[in-house]
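Entry: subunit A
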Amino acid sequence: MNSLGKSLCRFWHSSIGKKIVVALTGAMLILFLLGHVVGNLLVFAGREAMNDYAEFLLHMMHGTGIWVARIGLLVALVLHIVATVSLVRQNRAARDVDYSCKETVQASKSSRIMIWSGLTVLAFVIFHILHFTVRVDSGLANLHDPANPDRHDTFGMVVAGFQNPLVVLFYIVGISLLCSHLSHGIASVFQTLGWRSKKVAGPEKKLGWAIAILLWLGFLSIPVATMMGCLGDPPKIHAAVEEPAKAE
Partner candidate 1 sequence: MNLTLKVWRQESPNDKGNIETYEAKDIPAEASFLEMLDIVNEEIIVAGGDPIHFDHDCREGICGACSLTINGVPHSKENGITTCQVHMRKFRDGDTIWIEPFRARAFPIVKDLVTDRASFDRIIASGGYISVRTGSAVDANSLPVNFEDASESFNAAACIGCGACVAACKNASAMLFVGAKAAHLNLLPQGEPEKDKRVLGMVRQMDAEGFGNCTNQYECEAVCPKEISTDVIAKLNRDYATAATREAVE
Partner candidate 2 sequence: MSSNGSLDSAIPPGPLAEKWTNYQAKAKLINPANKRKFNIIVIGSGLAGGSAAATLSELGYNVKCFCYQDSPRRAHSIAAQGGINAAKNYQNDGDSVWRLFYDTIKGGDFRSREANVHRLAEVSTNIIDQCVAQGVPFAREYGGLLANRSFGGAQVSRTFYAAGQTGQQLLIGCYQALEKEIKKGGVTMYPRTEMLDLVKVDGHAKGIVVRDLTTGEVSSHAADCVIMATGGYGNVFYLSTNAMGCNVMAAFRAHKRGAYFANPCYTQIHPTCIPVSGDYQSKLTLMSESLRNDGRIWVPKSKETAAKIREGKLSGNDVPDEERDYYLERKYPSFGNLAPRDISSRSAKEACDEGRGVASTGLGVFLDFRDAIARLGEDTIRSRYGNLFQMYEKISGDNPYKSPMMIYPAVHYTMGGLWVDYNLQSNLKGLHVLGEANFSDHGANRLGASALMQGLADGYFVIPSTLPSYLAEVTPGSVTTDAPEFAQAEAEVNERIEKLMSINGTRTVDSFHRELGLLVWDKCGMARSEEGLKEALEKIPAIREAFWSDVRIPGKADGLNMELEKAGRVADFIDFAELMCHDALDRAESCGGHFRVEHQFTPEDEAVQSGFTNDGEAKRHDDDFCYVAAWGYKGPGEKPDLHKEELDFESVELSVRSYK
């Protein structure tokens, strides 16, 4: 055990080890996002489908499922961030004097702003959790499904939540940066985990872009559709606190 602990420690302290942690946690978060977007798109199937889905998530495995998922994702996210921040610090230190004239040959723009897109996405995720999960806005928290008043009206919350153009704008920026992050991140997972070789070179980059674009379309279709009125009028907010802008 002691030697296993030592090995894990060495792994974490090695450059490649840390990168493998980033790749594995990144892959987990990508899988989550794929599930998340599919679930969210149920909003277009109507209030009942959406609210059924939300209820399912809350009650799967007698209510423990969601906590397992939440804790898993939180651990992945924290590891992803701690490892990348530490790698970035090492990377900055690896060149003490900078070039006076530096040109990039083939690195993509997305790949060069990973830490910034990542940190912005982190801010966005915190906002998003406060907005729709914790529901700091009591108006959004107290919505009830008209057909089944015992359960929360998730559909109504989404429609109400996207009434403020500033909120929608922040979602567009956040999701766009997330997808920029993924366009490089997904291909990088393949590279870092060593799943790339001459025989399968090329597709992983395209796959990265394809997933990024699909997620972008999927996630942003909801606020945009809401803004355009495709999902109907927002429900009446009981506790008239119509200031979602304060969350920003």
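On the choice of candidates, all candidates are chains of the complex that A comes from, given by their letters.
The rule is short, and it goes like this: a contact is a pair of C-beta atoms (placed from the backbone, for glycine too) under 8 Å apart; a residue touches a chain by one contact, two chains touch by 3 or more; residues count from 1.
All figures in this text were calculated on a predicted structure; none of them were measured in a lab.
K.L.:
Of the candidates 1 or 2, report the single one touching subunit A in this complex.
P.N.:
By the stated definition of touch, the match is candidate 1.
K.L.:
So in the complex, which bits of subunit A are touching candidate 1?
P.N.:
Answer in residue numbers: 3-4, 7-8, 10-11, 13-20, 87, 90-91, 93-108, 111-112, 114, 184, 187-188, 190-198, 201.
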